[in-house]
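A single protein chain has been omitted from the complex, and every remaining protein chain is retained in its original position.
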Amino acid sequence: MKLGFSPQDELFRQECADWLNGQMAGEFRDIKGVTKLTGSPERRKEWEQQLAAHRWSCIGWPSQWGGREATLAQQVIFAEEYARAGVPGRVNHIGVELAGPTILTFGTEEQKQRFLPGIAAGKTIFCQGFSEPNAGSDLASVRTKAKLEGDEWVVNGQKIWTSLAHISDWIFVITRTEEGSKGPKGLTFLMMPIDQPGIEIRGIRQINGDAEFNETFFTDARCSADSLIGAVGDGWRIAMGLLAFERGVSTLGQQMGFRNELDEIIAAAKANGAANDPLIRQRLAKAEVGLRLMRYGALRMLSQTDHSRIDGAALTYKIQWASWRRNLGELAMDVLGQGGEISDHAEYEWDTLPNLFLFSRSDTIYGGTNQIQRNLIAERGLGLPREPRGTA
Amino acid sequence: MKLGFSPQDELFRQECADWLNGQMAGEFRDIKGVTKLTGSPERRKEWEQQLAAHRWSCIGWPSQWGGREATLAQQVIFAEEYARAGVPGRVNHIGVELAGPTILTFGTEEQKQRFLPGIAAGKTIFCQGFSEPNAGSDLASVRTKAKLEGDEWVVNGQKIWTSLAHISDWIFVITRTEEGSKGPKGLTFLMMPIDQPGIEIRGIRQINGDAEFNETFFTDARCSADSLIGAVGDGWRIAMGLLAFERGVSTLGQQMGFRNELDEIIAAAKANGAANDPLIRQRLAKAEVGLRLMRYGALRMLSQTDHSRIDGAALTYKIQWASWRRNLGELAMDVLGQGGEISDHAEYEWDTLPNLFLFSRSDTIYGGTNQIQRNLIAERGLGLPREPRGTA
Amino acid sequence: MEFAFSDEQTMIAETAGAFFAENATSERTRKAMANDGIDRALWHGFCQELGLSGIGLPESGGGAGLGMVELAVIAEAAGAQVAALPMLGSLAQAAQAIAAGGSEGQQAEWLPRLISGEAIAGYFHDAALQADGDRLTGGSRFVTHGTSADLFVVTNMRQVWVVRADAPGVSVTPQTSMDQTRPLAHVRLDNVPGERLPDPAAALAAAHRAGFITAAAEALGGAQACLDRTVAYSKERIQFGRPIGSFQAYKHRLADMMVEIEQARSAVYWAACAIDEEADEAAMAVHAAKSFATDTYFRCAGDMIQLHGGIGFTWEHDAHLFFKRARSLQTMLGSGDWHRERIAAMILGEAA
Partner (left out) sequence: MEFAFSDEQTMIAETAGAFFAENATSERTRKAMANDGIDRALWHGFCQELGLSGIGLPESGGGAGLGMVELAVIAEAAGAQVAALPMLGSLAQAAQAIAAGGSEGQQAEWLPRLISGEAIAGYFHDAALQADGDRLTGGSRFVTHGTSADLFVVTNMRQVWVVRADAPGVSVTPQTSMDQTRPLAHVRLDNVPGERLPDPAAALAAAHRAGFITAAAEALGGAQACLDRTVAYSKERIQFGRPIGSFQAYKHRLADMMVEIEQARSAVYWAACAIDEEADEAAMAVHAAKSFATDTYFRCAGDMIQLHGGIGFTWEHDAHLFFKRARSLQTMLGSGDWHRERIAAMILGEAA
């Protein structure tokens, strides 16, 4: 057990920090500190390409595909320095962290050549089409249909909560390819180009006034026959594999974003005197401890030899961060006081902390609600009996 | 809507207070302030008789049976003054508050004459035989069997958590009288004398070192054929009716006990400086508010015209007080600090506040766990689907 | 001692409940949110057609008499629909202050117009307010419905003044507010003439207690609506082949909401009743009601979002209206911690 970084790692940290700070002070200074995922989309696509041009776009990938085969420690360091430098989140997060690894693990050689260079280069932005209006937490009840017609899959149905679909190039979708099949059987994992007449995207305005999420409608939408990952009917397995990547190193980058939020709260508390309130102090300490424990929890997960293994502890991560962040939003508002309920913007737009308060209400819902997480933990982590499905 | 008491009520309050304080300063001063239900059992039986001798034993009952037909306000006042005077809890609580009203409501004239005078006189102490080892929260899966043999019921089986059985004269038991019946059908409600060879009582030592609860074993135990309340097979209905009486005026007396506990905590916090801790102050305020809201919640329940109606709000009462008191126990210990973990007694016996901390862990379990309460609230109060029974 | 609604109170509850359910629809509220946060037709109906605006205000000033219990009944019904009305600032705070602490002339001048809805008042305190005689300099960023106000009742917590919104030196800036159903305005006074109320202590006491009761009762109504709507949704929404309301964890969360709400109900009516009966415990009860009921509302509104899943955090769904109203009610008129600290001081026998 060893937490410290080696001298080489610290050199690498310096290299990351220098480059990132240079970018944020230079060509990309206009996007420094942007926290909303929907802010400045065009510039952020350019930023994806800038990362790629300097081989920082997917450092954990094999070098063959544009990565650096970075060690775990290096990936941790890059994620930390990325956020510390105030660089905005990756608009191609889904491509780099989910689609790419899925193709690397389950895709054919031809598919790797077709997709990975574009993702690595920051030119192919991916989004995710899993949820459906009547299957929010219930992936197995997907109804979107796909049928092979000649050399094309033809897709009909609707996905929802497709984050950033409106700026994406490709979408991966779970479809039902076996007529009459139920549950996890008969599903197929397809990759589809978004810019086509059969796909329509409508933004969903959220509680914070912003629209990061979308509804995506498929009406005879098409992709080539070889756009499926794995085999026909393999969709459930691929989707589960993909979801496991969500618990990867990117969690550490996410945590650095949380770090920035908590630091802003601490600064606000010092500035307005809330830091003198013993009740606020307790909550600040709890938030700090929670964040540290997320970091060390993630390092424990990542330090397992077999990274793909979903062990019990890893199952607890989603509910942990989501609940932590929801509480952080409440703490932020209690520190700000009534002034937090006033925006300086003319439109219904919110600065970091009030926006955190509002947006974090979705953290405990998307990507599996806290209720679903508790089911998973109890059933997979503790071996308790499964919830029965109904027949309604 | 009117919370205040009338001048007549205030006169009655004075009468109650005078008599109770007189007793606690006089003949019964030795039991003043005893909080444990198991303390000084013989003297407390004498106290039951003293109450009866002055017609304070069951003031809400009809005068015909030894009561005073007291109004709701008078019952509230008596309960409040009883606790305020430091009078220990009624060892015949179950007789006066549960068995008596059940007999009054569901019993025959003959049964009323047989049982009510003894209960009213404080000479017939009752306990309750509902739970069984394999049916803790599941009254419908009772296995204790009763069979009519000639002019007697013969009972075999085991009950558990029979509070105060070791000092009681009678026990009412839910038995299964229909061979092979399941669930709430085929149950019968019997009243049995305890002092007989077929009934054996073993104390269950609890977390606090005390033994208020018992296991009660029935081996060819007997009672006369006319000892059933209602008809054969009517047991479930009678039991449900009885449980509704639990939410009666006696809750207000119980709350006055809580009041004494909270007051002791407040005094301790002032004495040792914990009252200067803003975190403790918040918790004291929450405890105070919770207690007040229990009082007004109970008054709302009792002010409904039809007192027997179990409305939604009344369903919430058990979990409310049990959770409140469990939290109170934790607050008590946090106020006392490490010193609360040391007893002045040579044996494993605890003064009021540490005992509260330990014993209150059972409050959220007996009489229907918090989990069962939430089921009841959701299903009966909110009309949500029932939990399915298994077939195991 | 009878802690249940009288027939008259039941009737008021039914009337107000039906009125708001029918008129304070989501569509109308959203229209008001896009403007100044007041549904004018609703306000007109409330004040003039139903005449509910006079409840809790003296008949001598054109009010309907009655007390805090009846005021709570109405605020509860309005809160259940997140109605976009200036009831809190104009009636519960400003009109109550004038009725309790104003001169006969001030009462006669303002109360009928406030009760009829013809005039709207804002209310604010500014502890640092400078008073040069009765010329006032100061302001507040947190004046509910301030952009719509014709007058302001202003206090430095010692004196209370009426200030006309059109007086020279008054400037009012609308602000983008989290709860758009009761937007906050920044009101600045620069050497503005105020008209002093002769009994400021009575005015402040009345504005505080009616403000606390109104906020608490609104919160109670809102919390109950969150529960009711979520229960209804849980019976319809199918996931994993079952109505989600059949999942025990879901059921238990709804049960917990109900446990809190029933306590909040006791708190609100205990406080209202204690004020009306001038009971000693009114002093504690208003703090208990404000803190407990608004905390309950926030929790229930958060649960409403959570238990609706994805749709719960969309703009289109009403859950965020409840959630934001709940948050604003928690913060305004003193945080929960502040109210509980007052209660702690009382039970510890410390001087107030």
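When the chains are written out, they are named A, B and C in that same order, and each has its own residue count from 1.
Definition applied: a residue touches a chain if its C-beta (ideal position, glycine included) is under 8 Å from a C-beta of that chain, and two chains touch if they have at least 3 such contacts.
This is a predicted model, so every value here is computed, not measured.
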In the full complex, displayed partners of the excluded chain: A, B, C
Contact with the hidden chain (one of A:Ala17, A:Ala121, A:Val154 or A:Ile266): A:Ile266
Which of B:Asp138, B:Asp226 or B:Asp263 contacts the chain that the document leaves out: B:Asp138
Subunit A residues that touch the omitted chain in the full complex: 1-6, 9, 72-73, 76, 266, 269-270, 275, 278, 281-282, 284-286, 288-290, 292-293, 296-297, 299-300, 302-305, 312-313, 316, 319-320, 371, 373-375, 377-379, 381-385, 387
Interface with the unshown chain - residue positions in subunit C: 247-249, 251-252
Residues of subunit B in contact with the chain not shown: 131, 134-138, 140-141, 160-161, 204-207, 209, 213, 277, 279, 333-334, 337-350, 354, 357-358, 361-362, 364-366, 369-371, 374, 387, 389-392
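One rule holds for everything that comes next: only the chains that are shown with their structure count from here on.
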Between subunit A and subunit B, centroid-to-centroid distance (C-alpha), Å: 54
For subunit A, residues that touch 2 or more chains besides their own: 277, 279
Per-residue overlap in subunit C, given as positions that touch at least 2 other chains: 243, 246, 337
